[in-house]
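Note that one protein chain is taken out, while the other chains of the complex remain in position.
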Amino acid sequence: MRAYLSRRYRLSASHRLYRQGFSDEQNFAAYGKCANPHGHGHNYVVEVTVGGAVHPATGMVCDLGELDDCVRKEIVDRFDHTNLNLDPAFREVVPTTENFSIAIYDRLSSVFLAAKLIRVRVEETSNNSFEYAGKK
Amino acid sequence: MRAYLSRRYRLSASHRLYRQGFSDEQNFAAYGKCANPHGHGHNYVVEVTVGGAVHPATGMVCDLGELDDCVRKEIVDRFDHTNLNLDPAFREVVPTTENFSIAIYDRLSSVFLAAKLIRVRVEETSNNSFEYAGKK
Amino acid sequence: MRAYLSRRYRLSASHRLYRQGFSDEQNFAAYGKCANPHGHGHNYVVEVTVGGAVHPATGMVCDLGELDDCVRKEIVDRFDHTNLNLDPAFREVVPTTENFSIAIYDRLSSVFLAAKLIRVRVEETSNNSFEYAGKK
Amino acid sequence: MRAYLSRRYRLSASHRLYRQGFSDEQNFAAYGKCANPHGHGHNYVVEVTVGGAVHPATGMVCDLGELDDCVRKEIVDRFDHTNLNLDPAFREVVPTTENFSIAIYDRLSSVFLAAKLIRVRVEETSNNSFEYAGKK
Amino acid sequence: MRAYLSRRYRLSASHRLYRQGFSDEQNFAAYGKCANPHGHGHNYVVEVTVGGAVHPATGMVCDLGELDDCVRKEIVDRFDHTNLNLDPAFREVVPTTENFSIAIYDRLSSVFLAAKLIRVRVEETSNNSFEYAGKK
Partner (left out) sequence: MRAYLSRRYRLSASHRLYRQGFSDEQNFAAYGKCANPHGHGHNYVVEVTVGGAVHPATGMVCDLGELDDCVRKEIVDRFDHTNLNLDPAFREVVPTTENFSIAIYDRLSSVFLAAKLIRVRVEETSNNSFEYAGKK
């Protein structure tokens, strides 16, 4: 009797999309205005979905406070009000929202063990969202 | 050629999360402020997803009015503007939104037969949602 | 050069609309299903608007952290996850959202002094909102 | 390392649900007020989801500008501010939102090749949405 | 002690913006793609705001059920799932959302007397809204 719980967290950060080995022309061809030299920013919404059996005593998939503590410590406190390009998670990869979703998923899947991490969805704007559910 | 139709219904209800066999300390440890003695409440959004072949004559998965009648009668009329703890559905289980999703799914799956019930998603707040898709 | 800042806070509570002097019939006539005996609940959104000159050094109407601390202490901590009918603010008046807006406005206007309180708007559901801007 | 990108597009159109071989009574039985003779309309939100490996150099599933150009040319420019009943896509099928989702999916799947088209979801109103993910 | 109550209603309708005395060129110059010959449509959100003293016995500005009955009968039942161009309200004026707001305001102000009608706001799309508050 598996149920799923999805919880949304919000953080604001800046990023600039460009690849160090690329010329300016290549960066603009790949990223358009997202390659503008001084960066820009977003209000990111991070939706974390976990799943598992509903515990017969508590009626819950997992303790929501435990999930909150974990996501706040590992994700929100680390990335909120920062420049993503300067975070070690983006030292080798471009801070696209695809890579941001993967970074969040990988980090949570190794530390949150109270229920199964199903997927991470990151809304970059009200029109764009990205989703990652692990290697399959 | 299977398509899916999702329809959102809204209802307001109160609940208190606590387990009768638990001490007050255990209830607060499990449910935090949701165990406050006099209850609190939510505007629940219930999203019901059904799926099936698109009927070649009508172009529809099923008659939306029939789905509405069923969900209103079975779910909205029963739970809207009530205290969930007093409903027979929660006599033996705690009215968490996990259990509320399961109660809605089980009820609809036994009475709505015009298309296959795929899943029930219940938003408890704008940041929390729960999903149940049957025993699998 | 007056600007306005609006900030949204969220809280979940239950209430039952009924007046003690009224008969059951009178209460149902006045409040409909909101008079159901065991209460129901809502996710309330409280939007607080303050206004004033933009401070030339900081570029702000007021310190947002100060507003947050005040609203959290005076409003959110007090009413979140409670039954409004049991709060002293509603000992003599029915906990309609009109009266809830007035209670929030009156409380904030006496303690938040860093900018002028302009109005309080409370969304009871996604379709209903109430606003109060003081005696005029 | 497959990730998913969902992008929302908006268009406004009118339609009338009725089937030519049906009598008026049959049309009203099938479609209710959606069969009203002079049509009505909606603000449709079309969410297109594509998936694929995250390209190691760019960090992207595909070029978002390329997806935008394709959806705008094939879908938005064609259907926005039109009467769906008059479009060749609905010459033989009723312009229900089920059929609209299928028409969009089929069109995109044959022309957008930069990533795999996963599904098309069309919101007809804030309470109704429809989804199609191809023949399976 | 005046408070305000705002209530949202939803209706779907089609319209075409063109003026009979205008040439096609003039209509396209004035209305762009909104002048397309076969019309298009929207999900309109109509927000009605009324205000007045909070009644000391009931704690309400007015009976919400009474407002609902009035708006449903006068506005929703009349305009929902119709073609606005064919309604007598738009026989002499173009069915722009400015004129739709005025038509709704004028109709409600003459029949809803339980509280003062303050304004009518109509959202045409998620990005466009129009407001009318009577002759002043």
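Order of writing sets the labels: A, B, C, D and E. Residues in every chain begin at 1.
What we mean here is this: a contact is a pair of C-beta atoms (placed from the backbone, for glycine too) under 8 Å apart; a residue touches a chain by one contact, two chains touch by 3 or more.
All of these numbers come straight from a predicted model, not from anything done at the bench.
Every shown chain touched by the omitted chain in the complete complex is listed here: A, C, E. Residue E:I102 is the one among E:A13, E:I75 or E:I102 that touches the chain not shown.
Interface with the hidden chain, as seen from chain A, comprises residues 10, 12-15, 33-34, 36, 38-43, 80-83, 86, 125-126. Where chain C meets the chain that is not shown, the touching residues are 1-9, 54, 56-61, 63-65. Although one chain is not drawn, its touching partners on chain E can still be listed: residues 17, 19, 30-32, 93-96, 98-99, 101-102, 126-132, 135-136.
We adopt the following convention: only the chains that are shown with their structure count from here on.
Just to note, of D-E and A-D, the chains joined by more C-beta pairs in contact are D-E.
Spacing of chain B relative to chain D, judged by their CA centroids, is 28 angstrom.
Note: centroid distance chain A to chain C, computed from Cα atoms, is 34 Å. Annotation for chain D: residues touching 2 or more other chains are 126.
All chain pairs that touch, listed by label, are A-B, A-D, B-C, B-D, C-E, D-E.
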